[in-house]
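Excluded from the complex is one protein chain; the other protein chains are retained at their positions.
The block that comes next holds subunit A.
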């Protein structure tokens, strides 16, 4: 009973003609929530009815409030026959349940019918009065905030990251119920839509409960998916990362940084990151660092051995399963090394058998082999550091985290970018797949079986992470592919070591203060740091250099879990790094990179015999390892071909069909400065006798070399290798040394000696022993380069590009390809699939040519095999233009806009310096260290950083001010959308700028931006209004009349966009961030002139303000700011 939902139906417009005789409609509305239904009066003979109803009130449990959508049905009154439904609107009222999100839903919402699409609009007002009763036993979780964004949302600060939350609910699919045979398609579709709405609500509520249990108040990186299993049911499952978030308030510096578009900017309030300037060398200059490195002294001696003890047995025992299903790291230098060569296939049979380990069992097993390695560590840690000043507390904190992580069933994080200082080391990609038979589920209506399946996979992921010496998995995601009764479950993530800072109780400030105090310890600790060597990778609280630290291997180099060549970090020369790094996360904002990045895709098709049941499952699981292996080889080849050495945002999708398997791996390649440069690709022929053959080979070799050279040029990859070779100095950029402290020179010399060992870089050898290999090489070279002025990536932002303008264009493109020729070879299929993707990309470039120079960001490809002989590829991405001129006409603005780590780093450094010794701050930036200018940044970048810091303070006060006004602003926009609410008393300047923004459009429809990214360039997100999670079905029985399949899908996607925009506008928002189309299931039957499509989209509704408007707002008298600040108080 603790909630009162109120709804008012105001008016309708553009209604369809329902009465052919009069060409008009007698419309009325049914408002339904739970089991209560209200009706408006009939508004006769109008296509633009004005109901202006009373407030319909529903008194309901908050549990229901979370689960149920408000259902509004518009009908045409008919005196003699049944009333005809015009369409429905489902309103998710969840955003209204959170005090920090929206307070009212008001605006024009499209009336949707699953057969006819959008049929007019309805203007509604929805409010919720919640009564507080926090202390009773709760089934509801009102107030827990949900974010799709996979980073800490812009206007929040993470107090604590609690960890993984997951939930899964199952229901019978209405489409497969017996009743479906006698009901209309419309009724069936609506039943399905409503069910999924209900299930999502329930899922969200349950996850919310888990979050509350953990002590959090928000879920970040919320990823909800549904599996249409067919006969066995409909599964809605979600994963996310529970956090405790705090709205950024009074602290001015924090405010600026958090709200800034780059997550890295909150560096300043992170004590760990702050001290370490760029790269390792300068860490010693900072007192803070020495304090903490001193702390780690205690562990350095004993821990490694302990770890070995823990790792070795585990290693052996888990070798087989690991090889079976996963590839922990794709660091293989030569193809054909263990992972692919001998995957013990027999074991795989086990995966699809209905065997499922019970929870308790799996937990036990994990503790037996994994916790061994870590629990003693913490013990040692506290012991070792006892007696050191400031040590005990710190160690205690660490111990807490460590154990906190251990206690968690799954130390997984769905985040892909992190508050700086959180991510210490990255081990590599871990993934697990499992093939299941849906018709083997004993109790299809209960979630247990699926829970057990995922449990299995997560355990596997967890143990893979352990094998990589990591205690956490970041950038974690799960997916399924279903074909008939076979289901492939996949999970992947990046093994990593995280800092405890966000995982312990209490605000960060404790540590902040703590780490800053002991200026005294600035000497002596350097040696310790040096001694520590590889122990740095053990996951303790050692200070990690921000630019390269995350590349340092977390595992033990003497016991590498896979073959890889380790070298000393090219950036700091202190720790070992692998030669190639694959991750599923975004490029850390503070990472040092050379040149620009680009999208790299590996595409693969494998034919498979048609089979049934277990035979089919076995066949599929036999194919999987080869598929994955080839995808990785392709990725590796393409990476090298582009002269790069690391992949970010790696997403491997495997889709299963009746007669084939599709694999698509997308990632963004970059050149990490810290990693060694990639060797070239060497081609070797098997039969050297033939001269023409030799020539052929050398031709190909030449082509490849040319391509590499061209790519290096294209992506501006010119690592400072040469300097290194000649000078023999471990530090790539000589200039920076001058800024470093002389005392350090000895230690760096030492390192240089060590360095010699890795000198040569083996070229990657491709053997051409059969036609397949030739084809493969050809395929390598057929990837056409992006046209002039275009860049592409599948991560949030393009490494090496800045100066985004405010022009963004989000789009979805779908292609379905029919393979008419059934007898295709694998090679033929590969080519077709590859061409399909390439052509799609080319089309996108062409479409968006007016935005040049621009970058396609977050290119998210989804492949599916909707039926035999059909391949479907869907892409959602955003095109963002940028200023080619790197000239910063306005220091402030560009400082704001740009996201590159180059600037960030400069900022951070600068600000840190500012904090420590303000006098020198102005001298510093110019002499700021690092081969940054060479590393693809630009001398000009330094100038704005000076400006920026001053801008920061100013900005933060506006943010405050604006945050307070967010509510008001929202009202304002609602007013313009609906003309329903009275104008709110906005301050003059504000309201004017808002109005100008809208009146410029000269229309009553507010512009709503959509982007798959978590930010909007050139703008600040000032409020999150809640999650958007919508599911639609569209069906037609007049496919030809609607323009064929393309016409049908085109209008459906446009309708989905329109509905998302309308709901966001009704919440008072003007943008959707982290938008994604998670499902697009398209089925057609051209012979029957029918088609059906299901689309599921999600994102975060936000209010953003243009930075230019912010500046305009700054003209406002300061007094406003102050009063509002005082008023807020939180």
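In this section, a residue touches a chain if its C-beta (ideal position, glycine included) is under 8 Å from a C-beta of that chain, and two chains touch if they have at least 3 such contacts; residues count from 1.
The rule is simple: contacts and distances are computed from a predicted model.
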{"item": "Among \"Fibroblast growth factor (Acidic) intracellular binding protein\", \"Hemoglobin subunit beta\", \"Non-muscle cofilin 1-like\" or \"Methionine--tRNA ligase, cytoplasmic\", the UniProt name of the subunit that does not appear here", "value": "\"Fibroblast growth factor (Acidic) intracellular binding protein\""}
{"item": "Identified contact with the non-displayed chain, of A:810, A:1073 or A:1103", "value": "A:810"}
{"item": "Option from A:88, A:192, A:1020 or A:1061 whose C-beta touches the chain left out", "value": "A:1061"}
{"item": "Touch list for subunit A against the chain that is not drawn", "value": "13-14, 108, 110, 118, 121, 787-788, 809-821, 832, 839, 842-849, 870, 872, 1000-1005, 1007-1010, 1043, 1045-1047, 1049-1051, 1053-1055, 1057-1059, 1061-1062, 1082"}
